[in-house]
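Questions regarding the structure given below will be posed in turn.
Some chains omitted; the rest stay in position.
When the chains are written out, they are named A, B, C and D in that same order, and each has its own residue count from 1.
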Amino acid sequence: MNPESLRALLEAVKSGQTDPDVAMRELRDLPFRSLGFAHADTHRHLRTGFPEVIFGTGKTPSQIATLLTELGRDGATVMATRITPEVARAVLAAVPTARYLEGSRMVVFGPTPEPTRGRGAIAVLSAGTADIPIAEEAAVTAELDGNRVERIFDVGVAGLHRLLAHRETAEKAEVLVVVAGMDGVLPTVVAGLFSRPVIAVPTSIGYGASMGGIAALLTMLNSCAAGVAVVNIDNGFGAGRMASLLNRVRA
Amino acid sequence: MNPESLRALLEAVKSGQTDPDVAMRELRDLPFRSLGFAHADTHRHLRTGFPEVIFGTGKTPSQIATLLTELGRDGATVMATRITPEVARAVLAAVPTARYLEGSRMVVFGPTPEPTRGRGAIAVLSAGTADIPIAEEAAVTAELDGNRVERIFDVGVAGLHRLLAHRETAEKAEVLVVVAGMDGVLPTVVAGLFSRPVIAVPTSIGYGASMGGIAALLTMLNSCAAGVAVVNIDNGFGAGRMASLLNRVRA
Amino acid sequence: MNPESLRALLEAVKSGQTDPDVAMRELRDLPFRSLGFAHADTHRHLRTGFPEVIFGTGKTPSQIATLLTELGRDGATVMATRITPEVARAVLAAVPTARYLEGSRMVVFGPTPEPTRGRGAIAVLSAGTADIPIAEEAAVTAELDGNRVERIFDVGVAGLHRLLAHRETAEKAEVLVVVAGMDGVLPTVVAGLFSRPVIAVPTSIGYGASMGGIAALLTMLNSCAAGVAVVNIDNGFGAGRMASLLNRVRA
Amino acid sequence: MNPESLRALLEAVKSGQTDPDVAMRELRDLPFRSLGFAHADTHRHLRTGFPEVIFGTGKTPSQIATLLTELGRDGATVMATRITPEVARAVLAAVPTARYLEGSRMVVFGPTPEPTRGRGAIAVLSAGTADIPIAEEAAVTAELDGNRVERIFDVGVAGLHRLLAHRETAEKAEVLVVVAGMDGVLPTVVAGLFSRPVIAVPTSIGYGASMGGIAALLTMLNSCAAGVAVVNIDNGFGAGRMASLLNRVRA
């Protein structure tokens, strides 16, 4: 029940068309659905203008293809994450108008919006080359959400000068997404050098005491530098979406 | 807003006293509060007849005393858990009508209900003597919830015959709450011997590789015997309340 | 030794047929077997009317086929859990009268009982679509145990109104089985909204800091809401069986 | 060395006053300090207008008093976190112009700025009463950073309607800081209900399998809801500062 139908119901009570008892029952039984709240919730993603997302792991190509076309029926942009090239081939065979972005392992269906919805740019930084797929997932998510994205990849602390060469870009950005595996040191260094808020993304890159990214995650949670918040290991999508929310121009 | 006030509002709309716009605003803004749902929720504990509970850890005696009298204003029974004898003394000085149950480390304010609300009895079993305070917390909680409780304490698997001596009591009970620290073996043995559902409570009793009860918790979660579900370490209250819910005669 | 043979032994002692020494030796050596206790234990599952269960992981199709027919010899219903479609094909080739339930990944042999053994219904809720196989394992287990089961799937907290739409079903059920992976938040929310006891099932769905379901498990064990008990990660069968025990009409 | 002094040095080289060798040594030895970069870095906090912070744990009252007056010499606001009442008494005896905020366990020295530096308000939500000190630490930090702060405390998921009553406040805020211990469920529920970005703060409130806040931390990292990023356990200051950075009107 949206505001219009709520008003109609109340007008019907006023005019005597509907008995208060009937109205009461309807209102009591359907609190969420009837008061605009649930409705908004149902269409939350569409309403906010953010593309729908499909988490690809464990889904078959045909499930992904169905979801893409169904969610994208009304012209909405839909993205599917964690898609291997093999799965992508099968998905694109079924949905030829979709496209595969190998760098971010994503399949996208629908248009990429103009980068006009943010107050500024989102800068995505990554430490090593192996972290790039997660960084790309964050970057593409932010782009599909209508943001301008600056990529600053391969700027691990072993070569700090490469990072400093991008100082201006970083300082100008609204939010920094910083992706790093192994020791997870980069977000702390970035937050120490620049005065912008950092969304830190640990990756599962590493071996031994890296414990699948737990070491990098802990490093980031314990960051001495103020202005760092953390998302789950390998959660490039989550970081990109969070950055979009933070950068978004509010109506 | 309870059903009566909702009806009044709708009657006011019908009679033209209240404009639909005004009614709509009130209804949209207060969905939970206004539709009986939130109201029920607010008074959930009282409505269900279960006593209120105060988690004593980290609260001062005066905070506990205030909460006891406030929550118990309408004659409701209120219990406070994890109360040391020192804190109890201070609380009882402020609330002389409350009583301290040293065995369960609880302070209770208000009457103990008749044990007539359950389909049957709840049996509470404990493995070692050191587990008894947690077992008592479960037992007293269940009693204050209106259940008949059978205590079967100190029946660790080192002396299995003691456990078997209580077979009849256990088999007759609706639900078994089984409390054990260290190796946490008792719930599995109980569930293997008897055909009643077991709420298992690991305790933090132990040392070294007990890791504050984690070992016992894992034993119980991995129980080979069907019919075992687990609550948090030392959560006697939670087990007692869960057993009450399960035993309760429904209207 | 069942009650009849015990009586026969004692009659033989009385009549002088058997010497007390001989009787004593037999009784002392076979305490469990001879006194009806062990016997009952041996046939515990059949006696309680619950179907036998075969844990499929690590067993070959021919082992599973053998167990199905052997355990089901007397007309008992037998179920095998965690069966992949490939294994199911091989099992059904050997036992054509069995059936494969792909949704719950179970092979069932024997009749499904009438849903008449419970006091009420068991509602099974699941958070995400990826949690459904575990939820189905719980639901089918409960059905094969003779319960009426209500399925309320895909009601994660990201869309709370979907959950509230099923309020009546949930409130009417005797027990709620709530299945969730990743953050494992659903059981707490369900227990906060409804006044029914919750058997919570964490699943291994997730990645990174989900640690194979440990994160969801911890969330559930630490639930702020009273009336939640937890089973092992992915243990749909255990939750279904526990709910059956709790719902069962006692003789 | 700021831009002005760099220019002066080069002019001195040009005019022959300073020998290139001398200039080279100065420039090579002081890269960070001399080029405006390090200088900015040294005064980073003052320049950004954020108050200085002293982490109180493990520091003596006299150390804290010295740091407060030293860092606040130029009129800057300084705050010290995690101060017990006993320590506060001793600190205030030495620095009578400081003030103790018991709710947030902070000592503040210097003026509280006008709440005019943010684009909007920061809403701070807490689940239980025991989480309030951490929530207050976040709220006071944000206020001292020049933000308008809305407090929405004690809105745990056991009483969801209380949370919904604050929907408008939450939806209007730029950023939500959500503080919760035990199961750590609240940030996920908040992010599911509202469309604002959430900085989640796990607290160490709990016992047993809470493991000092690790359980709540994991719940938040695995949040199914998009738009959640996490800081360290009990890190109210970090969340408040992060929210300030995100809310800040940029020059």
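In this text, a residue touches a chain if its C-beta (ideal position, glycine included) is under 8 Å from a C-beta of that chain, and two chains touch if they have at least 3 such contacts.
Note that the coordinates shown come from a computational prediction; the quantities given were computed from them, not determined experimentally.
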Handout entry: Assembly size in copies, with 4 chains present
Key = 8
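Going forward, only the chains that are shown with their structure count from here on.
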Exercise for the section: Let me have the rounded angstrom distance from the C-alpha centre of subunit A over to the C-alpha centre of subunit D, please. Expected result: 25
Practice task
Can you check how far apart subunit B and subunit D are, centre to centre, with Cα atoms defining each centre and the answer in Å?
Solution key: 39
Problem - Interface hub residues of subunit C, defined as touching at least two other chains - result: 159-160, 193, 208-210, 221-223
Exercise for the section: Over in the complex, which subunit C residues touch subunit B? Could you list them? Expected result: 41, 44, 48, 53, 120, 174-175, 193, 195-197, 199, 217, 221-223, 226-232, 237-239, 241-242, 245-246, 250
Completion exercise
The residues of subunit D that touch subunit B in their complex are 130, 159-161, 164-165, 168, 205, 207-210
Problem - subunit A partner contacts - residues on subunit B that touch it in the complex - result: 3, 6-7, 10-11, 13-14, 16, 20-21, 23-24, 27-28, 31-32, 35-37
